[in-house]
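Below is one structure; the comments refer to it alone.
Removed from the display is one protein chain of the complex; every other protein chain stays in position.
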Amino acid sequence: MSAAAKLPRWAELVLLPLVNLTVALLLSGLIVLLLGESPWTAFKLMLSGSLGSQEGIGYTLYYATNFVFTGLAVAVAFHAGLFNIGAEGQAYVGGLGTGLVALWLGNAPALVVLPLAILAGALFGAAWAFLPAWLQARRGSHIVITTIMFNFIAAALMTYLLVNVLIKPGQQSPETREFGANAFMPAVHELLAKIGVTFAGTPFNLAFGLALIAAALVWVFIWHTRWGFALRVSGENATAAVYAGIVPSKIIVGAMLLSGALAGCLGLNELLGAQHRILIDFTGGAGFVGIAVSLMGRNHPVGIVVAAILFGALYQGGSQLAFDLPKINRDMVVVIQGLVILLCGAMENVFRAPLTKVFVIFRRESAAK
Amino acid sequence: METYTLIVLLLAATIRVATPLLLAALAGMFSERSGVIDLGLEGKMLGAAFASAAVSAISGSAWLGLGAGIATAVLLALVIGFACITHRGNQVVAGTAVTIMVVGLGPTLALAWFNLGGHTPQLDGPGQRFVGLVWPWAQPAREHPLPGLLYAELLSGHNLIVYLAAALVPLSAWVLYRTRFGLRLRAVGENPHAVETAGISVNALRYRALIISGVLCGIAGTYLSTAASSGFVRDMTAGKGYLALAALIFGKWRPWPTLGACLLFAFTDALAVRLQGVALPVVGVIPVQFILALPYVLTVLLLAGFVGRAVAPHAIGVPYAKEK
Partner (left out) sequence: MADRIDPAVPALELRGIEKRFDAVRANKAIALRVARGSVHGLIGENGAGKSTLMNIVYGFHRPDAGEIHVQGRRAEIHAPHDAIAAGIGMVHQHFMLVENFTVLENVVLGVESGALLAGGFAHARGELEKLARDYALEVPLDAVVSELPVGLQQRVEILKALYRRAEILILDEPTAVLTPQEADALFAMLRRLRDEGKSVILVTHKLREIMAITDRVTVMRQGAVVGEFETARTSPRELAEKMVGRAVLLRVEKAPARPTETLLAVRDLEVRDRLGVARVKGVSFELRAGEIVGIAGVSGNGQSELLETLAGIRAPTRGAITMGGRDLVAERLGPRARRTLGLAHVPEDRLRMGVVASFSAEDNAILGYHDRPIYNRGVLSNGASIRAECEKKMAEHDVRPPLPALRITAFSGGNQQKLVLAREIDCDPRVLLIGQPTRGVDIGAIEFIHKRLVALRDAGKALLIVSVELEEILGLADRILVMNGGEIVGEVSANEATEEKIGLMMAGVKGEGRA
């Protein structure tokens, strides 16, 4: 009943997430204070570390690329009413697909190997999402728990493969040999150098462009196709979906395949663009950052890109922080991530009511004039 | 006789592994019976594991550690309650958020306070850990395989938290089915509107359930860092909170079947540890990674419905709003 008064659209989409983010950052600052460091110094360090130099910006966008993929993955599942905590595992296994193609065809022409590597990443990621999706659709198995379990299983599988099967012979650390150079995703600074622009050498690469294209395609798919419509109906009201002739089990499986495929593209940036080999834990928690990014971006591609860049800056700035302040390490970024998920995803109502009140008062006053 | 001893030792290991799972699963039972999905089990346990190890390391008292562990887990439970009960937020997201936050916060605080790269100091002083209690005549009893060895290994020799966890199963069942609080708890998870109409505050009931969940998670986390091992290391819960949740579902939200499910998980885990490096007939030596993944695979298999479909509390996961 209290649905009558609503925040204006811009406030709902921009102001509210900003308020939530600000509170999350303030709380993070409080924790920094608790650690015995100055939040203000930490903030300045993070800002200068992430956006204060070409190198910082390059790294920020490189991290952001991962988060766009995983954020989109989480968002697509969300629109179908599913909480996919398994983006981490899907990205990990997806990277395996990408990496295998790169190892196998690394010396084939880039126009052959890169599309195949993208396809393989998407397919492997989708495959890893399939079983939890199918179990949810057919057996009602709680997808949150099964996808978490698949994260653990993916980690075990990848460790096994890297330690026992794919390891470069005669090497200690569990990683593969380097891909052939044709399987490298072109770095932005190299491309800029070709047209005579100097940019600091960073892992920022063309996969960022692919991530933006993926974001645009997700936008079109979710809001401007009949399949996206069916997916949203199913996510909002499963009963109405059945009534409308939409089969929820198909939507669940379809949405999770798409979600897994998007997460599976992380390897394009991380492996083809930066590491040039498959190695242990290359996902680095990006799947979980995806949850924060998706929630902060209100499950909208534009919001996700913005939030991903913000988290990219947080990651890059966090490295700087760990470097300069002995009492802080990269785990602090995980704390911030948790706070952002909490405030943007679970506590959005906390500030919605007071904000709505402010708007109602404001409207009454302007009406009185 | 060799096999017999092995089996007894395996069962003893099962009991030890089952303890934190059981505590967490019972914690989940209270909050989920009240209608709040508890995906924060993992985070609350991990937070308690850190707090208890840290306080025990500083104070030298495992009991103070336990107190800190419980306080931390309750605090985290209240955060979830504030988001999900007071402000009707998404319960799944809130639990996940708290877990992720704690995953980062533990090592962060450990680094800042102890400067040991994200873990707490070794708990090796007297009284810093909960150690096994050896029952009277346990040592001489070992000489007699039956029932002496059973007595010495299965009954005697565990730490206090193990016995506490065992006692909590009948206690929880009694609270749930024989007390006013239990009746109201079961009702509020099924139909909160009926509870409100009957003149009982839905939110107060749910907060109490979450606090109980926090206390139990606090004990579980304390067990991990100050009883089962000697200190906190990062990610030391390793998904136990989610396994507990699966055990709870498998146990259909009832104390005794949940105990059974926890023992099954624990037995698999204990068996897997035994199997490491052992050559089995036909398959040979199973790679250690697969053995470590066994509990997770088992969880998926159980949830896949080898158990039949479990019927959750009817109102679970739905934020309660007075106006319909």
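A and B are the chain letters, set down in written order, and residue numbers restart from 1 in every chain.
One rule holds for everything that comes next: a contact is a pair of C-beta atoms (placed from the backbone, for glycine too) under 8 Å apart; a residue touches a chain by one contact, two chains touch by 3 or more.
In this text, all values refer to a predicted model and were calculated from it rather than measured experimentally.
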item	value
Residue of B:T5, B:Q139, B:S201 or B:Q276 in touch with the missing chain, whole complex considered	B:S201
Residue among A:A193, A:V242, A:V302 or A:V358 touching the omitted chain	A:V242
Interface with the unshown chain - residue positions in chain A	1-5, 220, 224-226, 229-230, 232-233, 236-237, 239-240, 242-247, 360
Chain B residues that touch the omitted chain in the full complex	178-184, 186-187, 190-191, 193-201, 314, 322-323
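To be clear about the criterion, only the chains that are shown with their structure count from here on.
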item	value
Chain centre separation in whole Å, for chain B relative to chain A (CA means)	30
Residue ranges of chain B touching chain A (in the complex, touch as defined)	39, 79-80, 82-84, 87-94, 96-109, 111-112, 118, 234, 238-239, 242, 245-246, 249, 287, 289-290, 292-293, 296-297, 299-300, 303-305, 309, 323
Chain B contact footprint on chain A (complex, rising order)	1-2, 31, 34-36, 83, 85, 131-132, 135, 139-142, 144-146, 148-150, 152-153, 156-157, 159-160, 163-164, 288, 291-292, 295, 327-329, 331-339, 341-342, 345-350
